[in-house]
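The structure appears below as structure tokens.
For this depiction, one protein chain was excluded, whereas all remaining protein chains were kept in their positions.
Chain nomenclature is as follows: A, B and C, assigned in order of appearance, with residue numbering initiated at 1 for each chain independently.
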């Protein structure tokens, strides 16, 4: 194992608030510890096509407050191929990059694992995704901010729902995981959440809403996890058919969920795991994701954190049920 | 003309942030000036069905910060009919309401005018709509808040648009008026706005965007006024067909534009026009809307303020054009 | 042990964002589980003077979004005395209150413990304080919101500090604990934090700042924990004397840190522990605080959670040091 002198950093996959804070943390902690830092643009695409720039602390000045990622991000079709990986490796050799820090979600860390194994190359991952669907860390960078963004939006929708006494189906992101939907439903005082982890009986839902409305609730808000087949529009249509007397509306929050200045928690998570990534490299770790579990920095093997079935605590279903009476 | 002792207040039509601040102002200024105040729920519907409650200052305590309307709002199908109007009038008689303050937009003030003329009844209007499409006032209650809400959303979308180098078509409210779209486009630094007041040539738009992207702009955002036929989805589809290499996305902001704590400007507008409404009643005015023009309180005859072709300043088109190079 | 039928709820001590969400959760979960709920106003003062009102779900409708506490709060001088406690107990008897839920910080839970022991009365505590200085829970209700409020304020101060190239000492709350100061310093990208847990050498601080400024940092922000003797003003004066060429300013954030709509995380914490409090009563628990540790609901004996030396992780000092180069 050669001594690591230069660390490349990239962001990959869907962008998440706090990625910039993580870039800043890795860059500053890296320089503090004597490494050279090189920023790689557009994720693995930029690694393949040598879009690389040396970073000083100046490059990351003032970015802690900004959403998105100054390194930009992309989903690369070429990287998973043997040719793509080979080109990416050649860029590392050419740029004298001895180790990579990859900030991203499930797909990005899978790519990181494959690259690290293929070329026996030190790769450290940071959990950067709004979906919170990575094992081994209590939270992912971006998740808390997105939850707060959804909450602000639903608080606004509640104002108009109350004024018009309407029913709203609000669709939120989360891919295959219901973290955002279930937890934002609790945070907003929503009446129900529809999540991929639980089957939802439309008849029961309609009965429940009907009771609520008759009990003179002012409005009803149901948070729905995005889904190709049965998102908010699907449930709204079903309920409208069943109860034509209800005034039912749909709101799909969309891409605004990805942006915005990161929350305090996401910035602290990014700072702590970013410093942890440099620490990991100093310790000779490789092919691990840096997470926070029980307020401790942990190093989780890639193979463990990208398991695809991380689930929110079932207890939260009880919480929402009891509070939405 | 009998001496006015009791004033009824209602909100009608689409809700707008600042309606509560206006209810508070009318109630407090009314009581300060010796009137009794009665709150009427659900707009003209509540006037028809006698959903009326006497208000003290307690009833409006703490509501200045809240979006929506504590009086709720509705669109009444019965009110425009002779029978509906008659029932509404009978509620006024029964409740000893001598004058009405109506907070709402175009349709609501049209109803107010008709009611006032039909029964020779003193009605004062306040401009309450996010669309800013009422003549005789520089701004309507709710417009400034909604503009800021759109701006915050588009700022967030810009973060992710930049990170992925994408094109976004963002659809905003405004009914038949382009105030929200044109002005929020300027506020957000958007590349273009599509408004009902101007015809938009898709080819020109696509050429413009193509130039921008090639000049290595990081992203492109086009704000589109809502429209039954050619909203954001329509333009996105057209551009996608023309330039399949662009990564085009759509975001429809929807009902969240109606909610949220009102901005300082909307609260001050609500306070000033609310006090102005009571002043108008004391002066014996009737069938006028209270507006602010050039920082002065003005009383605008209903027939004038509900003209349907209020337009934003064409100068703003030049501003956006010059800034989106 | 008599069967518990009626639960009294109160908030005590300094108010914290999320207390209303907790009141809502206890009330709704209580009613869901068949209990009567009585709201007690002004903390222990209201318990002494019988300021009690029966609560239905209506009483807590719409409060999840609001800062402060609808039950109001106070610091009672009478309650710690034997006479005060006796009167409080008599109110419980008179109002048929069989158990108490107390939402508050260190002092309030100490009172809860003493009352519970003195009268063999079931008391359950919820951790409600912005200071995060309670053992046995990863976070307290209000802490996350206040951290985000501080962050927003310091982000604003950074704008003007950068523009004028100034040094700011920003004083934040936290009583004897440095959680807010240390973590918000990391979140804001501050150059240093002064916390009660660590002694601060003014000479070292000044040297550090001097280096930073000379290295052409645009500005310098130091977060200072409130302290009767050596708060932000003290350090600013010392540095000004040492380096008269610096443009040094002070900002004391003050009481705005206590207010505002609670963050998603605080609302979820309030919901989860509120439901947990009712669960605890059903299980026959008493004299415990409900906390969340490692995403699990835990019941912590009062004697344990009110130990006065909870400290933030020393690792965070390293994080700030490495990132403020």
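Definition applied: contacts are C-beta pairs under 8 Å (C-beta built on N, C-alpha and C of every residue); 3 or more make two chains touch, one makes a residue touch a chain.
None of the values given here were measured: they were computed from a predicted structure.
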item	value
Chains on display which the left-out chain touches in the complete complex	B, C
Among B:144, B:165 or B:226, residue touching the chain not depicted	B:144
Hidden-chain contact residue, picked from the options B:163, B:272 or B:287	B:272
Selected from B:29, B:195 or B:280 as touching the chain missing from the view	B:29
Residue among B:4, B:186 or B:230 touching the omitted chain	B:186
Contact with the hidden chain (one of C:28, C:113 or C:249)	C:249
Where the unshown chain meets subunit C, residue by residue	11, 15, 17, 19, 66-69, 72-74, 149, 153, 155-165, 168, 218, 249-260
Interface with the undisplayed chain - residues on subunit B	24-25, 28-29, 31-33, 57, 61-62, 64-65, 138, 144, 147-148, 150-151, 155, 158, 162, 183-184, 186-189, 218, 261, 263-265, 267-268, 271-272, 275, 278, 293-295, 297, 313, 315-316, 318-319, 321-323, 325
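Throughout what follows, only the chains that are shown with their structure count from here on.
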item	value
Centroid comparison with subunit B (C-alpha atoms), farthest chain	C
Whole-Å gap separating subunit B and subunit C, where each centre is the average of the chain's CA atoms	39
Separation of mean Cα positions, subunit B and subunit A [Å, integer]	35
